[in-house]
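Excluded from the complex is one protein chain; the other protein chains are retained at their positions.
Note that the chains are named A and B in the order they appear, and that numbering of residues resets to 1 at the start of each chain.
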Amino acid sequence: MSCSDFSGLDAELSAFTNMGGPTVRAVKDQFHGDLLEVSMGPQHPSTHGVFRMVATLDGEQLVKLKPVFGYLHRNHEKIAENTTYLGSMPYTDRLDYLCSMSTNWAYALAVEKLSGQAVPDRAQYLRIIMAELTRLVNHSCLVGFLFNDLGTSFTPLLYAFREREKILDLFESISGSRMMCNYQRFGGCRVDPSPEWLETARKLVENFPRFLDEYERMLTGNEIMLARTQGIGRLDPVHAVNAGITGPVLRAGGVDYDVRKVDGYGFYSRFDFRVPLGSHGDCYDRYMMRILEMRESVKILNQAFRDLPAGPIMDPKAKTRGFRPKAGEAYGRIESPKGELGFYLISDGSPNPYRYRVRPPSLINLTLLEEMCLGHTIADAVVILGSIDIVLGEVDR
Amino acid sequence: MSDSAPSPAPAPFPAAGNISDADREELRRHGILMTSLEELYNWGRSNSIWPLQFGLACCAIEMIAAATARFDIARFGAEIFRPSPRQADLMIVSGTVTKKMAPLVVRLWNQMPEPKYCIAMGACAISGGPFKQGYNVLKGIDRFIPVDIYIPGCPPRPEALLNGLIQLQQKIKGEKLSGPDAARHTRPEEPSEFPIPAYGAHDLEPTKNPAVWSPPTPPPSA
Partner (left out) sequence: METVEQIRERLLARFPAAHVTLVTNPGAAAEHSLLLDAAHAHDLALFLRDDPAQRLDYCSNATGVDWPDKEITDVVKTTVPDPAGGPPKIVEQKTTHVQPGCLEVVYHLYSMALKHGPVIIRLRTANRSDQVALPSLTPVWRSCDFQEREIFDLYGIVFERHPDLRRLLMWDEFKDHPMRKDYVEPDDYEWEPTAHGAVLERAKAHLPPPPTPPAKEAKP
């Protein structure tokens, strides 16, 4: 297509617009004058993955926002119907790829509920240690990515990734892989950490509050951040509960619902930690939720290291080969860093699940995206999306 | 210039005529740089590859980790991840390419100007990976666009991505500007834009681009 040939431009634009939805098109509405429909397409600089928002703008104000999913739909649930229960464990790593340890735990919890499998004490404590370390990783990286969206172009993210690398070194030494840990099993954990591992982890957790102080000194009182996140993307708590929002996004509005406290799965009821709550439900509160939750996670980790009992890490009666739970169904859920992550399994007595369903917190937290973004500018929409914390592997499965 | 020594002498750099690498090194120490336009051109291009900011799935996180301070892709000249395909010359396809996403990947590839390169990072981009048995998963991005470097792994470590990048740099350095096996971007008859698949009722139409990829054939059984 040469420069002087503009007749091809219309054809290209119409090819664009026929791509499952309009991308750039002027919309004349009798009340608003010219509206512009923009596709913030699957490839855009915000590092949340292949997520598409079709936004209709009146100038810079958002009039309509429709999310489009499915660009990372890898039919995980269909594959799980053809795989054994244990064979699906590595696939759960790839759902929420930043938090593979806690996703593994959610799945193991659901299967243990289905089959009535018991878990020894040491394994429960280890699971809590891994889950809280994952929460530290996830929240610090999320704050980094949020500031990427605000325009700081990488610096807070580099600080976060520095800590993430230390924790990933721990994960790699215990499970063999940095990100796709595949660590939990039905009835316990796969590998018992050595005393050196525990010592390294303990030192890391001891130094983590210093990193948080440094992080907060840079970010929390920053006036640009305050101006751009306070009052933006308010989420009314009643609507949030009805829309199934869970996790820090819900608690930023003041609703006290943390699955760790409500269900008390694992041994969380033995730990002394608070659940931070926000008051306004805006982006700033959601950011503060993550910071405060990281501090609570450090508390939980300190207690877990102190109280870690000796003993086996796998239940001796756990069946690894030929695992066939009796027919029935179970729904197991945990408080993952993103929200309530649940697995619903229907078994018909065969080695493969009959129905395997992931309850994705990221997808359901996006239910009210349009309501949160209307009236704000398109730049705010990016910040609001960043504060919701989505991972496309979980949204699309 | 002196002839190359009889015992294991470094092979002469072809474009420099009969001057061996040892002689060039000797000259360089005296402050005389002998090079060719091709070498200089390739050196400049390979040491400042600008990737497209294009992460699909889990491998994208390892790509971002490769850009952070610990693994530091910046020392290879590739720290500027361009958000716009018009300004990028490397597309690192990191993550699973689904059939819904495939036309957009090809569209992005078409929008990149030549010379452009593609790295398929991770098992999913190479062949569909662990999700191969899926109704929505494209079994490898090389079905539609030509791929230069394949990096296996699930996900590959950031060092593996850097290794792949180094191999790409060596590939670029070995590219010729003229002759029968000249680089793709110097030959106008080679397509730089590839047809974009459309969404069909059951699958993409077409499911693959035969000009770019053909399935491997089993060896004839004895």
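Operating definition for what follows: contacts are C-beta pairs under 8 Å (C-beta built on N, C-alpha and C of every residue); 3 or more make two chains touch, one makes a residue touch a chain.
The model shown is predicted, which means the values in this text are computed figures rather than measured ones.
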- line: Displayed chains that the missing one touches are A, B
Query: Among the options A:101, A:366 or A:390, which residue touches the chain absent from this view?
result: A:366
- request: Could you tell me which of A:266, A:342 or A:386 touches the chain that is not displayed?
  value: A:342
Query: Taking the full complex into account, what residues of subunit A touch the chain not shown?
result: 20, 69-70, 73, 75, 77-78, 113-116, 239, 241-245, 255, 257, 262, 325-331, 333, 340, 342, 344, 346-347, 354-355, 357, 359, 363-364, 366-368, 396
Statement: Residue list for subunit B contacting the dropped chain reads 99-100, 127, 133, 135-136, 139, 199-203, 207, 215-218
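Going forward, only the chains that are shown with their structure count from here on.
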Query: Where the CA atoms of subunit A average out and where those of subunit B average out, how many Å apart are those spots?
result: 32
Field: Residues on subunit A engaged by subunit B in the complex (per definition of touch)
entry: 15, 19-20, 41-45, 47, 49-50, 70-76, 78-79, 82, 90-91, 94, 97-98, 157-158, 161-162, 164-165, 178-180, 392-393, 396
Query: If you look only at subunit B, which of its residues touch subunit A in the complex?
result: 52-58, 60-62, 64-65, 68-70, 83, 85, 95-96, 98, 100-101, 103-104, 107-108, 130-131, 133-137, 154-155, 157, 196, 199
